[in-house]
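A single protein chain has been removed from this complex, and every other one stays in its place.
Each chain carries a letter (A and B) given by its place in the written order, and its residues are counted from 1.
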Amino acid sequence: MRLWLVAVGGAGLAALLVAACLRLPGFGGDRHPYGDRAVEAALSRHTANTVSSVTFDQRAFDTLGEMSILFAAVLGSVVLLRQTRDEHRARPEPAAVSRPVRRYALLVLPVALLTGLYVIAHGQVSPGGGFQGGVVAATALHLLYLGADYRALERLRPLAPYEAADALAASSYLVTGLAALLAGSAFLANTLLPYGTFNTLASAGTVPLLNAAIGMEVACAVVVLLAGFLDQAVEIVDEGEHDEHAEHDGGGKTGGNAADGGDHDDSGKRGK
Amino acid sequence: MTETVIVVALLLVAVAATAAVAVRDPVRQSLVLAVLGVVLAVLFTVLQAPDVGLSQLAVGSALTPLLLLLTVRKAKRRGRRAERGRSAGGDGP
């Protein structure tokens, strides 16, 4: 019964979507009125990367909305993943990681971290920006989990400053917008700073500031999120689970190791 | 030439997406999703969108699969315990 409903609805939706696709302007066409105007506006504000100009200048208000969604999602996840009263923390024993993996992870860690920061800093000049660089920098930090162990990661990543920095970055985006308002123009308008020399780091007015705020926000958000999930998966257990570990040590262990292997595999792939 | 590359990338995306839905085991699915993320990043680069490609590479190939795997690990550990409790006639939910 339910499958039939899905089939009928899906077929109807498919027919409508295909009909819509056939009437869309052809792929690769030459008419892009918004794109042409956006490029013009970006060049007039000395921004080499027009995508950054659209994100942090022409549509900065929209990015404010996106940032609030991000902030709210992280806040919700932190609340949902907190340690409840019937749970306690178990000390995870360090698992054996092969030596080449360890060495490789420690080698790649600084390179990946630096790449992330570079991508954030050059957002207004070359492809990249706060959104991409923030994710790269934050996931790079977790190579430490491979290279050393969970304890080392926790020492390097005290969670409270990251949570505070997340909120700070969100509010600094707002403050930059309000500063434009105080200076006598519209909220988040790019009138605060001189536009600078085209194609240098100090160009594009407030774009680098907003970019840096978003980079910090995204990096901290991803660190906080991953910390919440890692805590749940590695450290936090409730009473029943603990008993199970004591009784059926074998079963619990193999499952854990399998998941561990997969996750290591994946982080390694990203590092390359 | 460019056209051929675009068509090949598009077909790869379609295949990878279908595989990601067809694979029912969440652990395997997260690995297929990582592949989908990489293929999407290639497509975006071919479509002259390096910015989007970069963020898709970072998010799709690393962050999302990692979160899925961590969730699987947590949820399956719980599931096993609950099942054992139920079969023993114990305090299962």
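Methods note: a residue touches a chain if its C-beta (ideal position, glycine included) is under 8 Å from a C-beta of that chain, and two chains touch if they have at least 3 such contacts.
Basically, contacts and distances are computed from a predicted model.
Missing chain, UniProt protein name, picked from "Quinol:cytochrome C oxidoreductase", "Beta-ketoacyl-[acyl-carrier-protein] synthase III", "Maltose/maltodextrin transport system permease protein MalG" or "Sodium:proton antiporter": "Sodium:proton antiporter". Considering A:Phe27, A:Phe61 or A:Phe187, the position touching the chain not shown turns out to be A:Phe27 (whole complex).
Checked against the full complex, the candidates A:Leu81, A:Ala121 or A:Leu193 give a single residue touching the omitted chain, namely A:Leu81. For subunit B, the residues touching the absent chain in the complete assembly are 2-3, 6-7, 10-11, 13-14, 17-18, 20-22, 24-26, 29-30, 33, 36, 40, 43-44, 47-52, 55-56, 59-60, 63-64, 67-68, 71-72, 74-75, 78-79, 81-83, 85-86, 92-93.
Panel shows subunit A; residues 2-3, 6, 10, 13-14, 17-18, 21-22, 24-30, 32, 34-35, 38-39, 42-43, 48-51, 53-55, 59, 62-63, 66, 69-70, 73-74, 76-77, 80-81, 84, 125-127, 129, 131-132, 134-135, 199, 218, 221-222, 225, 228-229, 232, 238 of it touch the chain omitted from the view.
What we mean here is this: only the chains that are shown with their structure count from here on.
Remark: subunit A and subunit B have CA centroids separated by 16 Å (rounded to whole angstrom).
Remark: subunit B residues 27, 30-31, 34, 50-51, 54-55, 58-59, 61-63, 65-67, 69-74, 76-78, 80-81, 84-85, 91 touch subunit A in the complex. Against subunit B, the residues of subunit A that register as touching in their complex are 49, 51-52, 119, 127-129, 131-132, 135-136, 139, 142, 222, 225-226, 229-230, 232-233, 240-241, 244, 251-252, 255-256, 258-260, 262-263, 265-267, 269-270.
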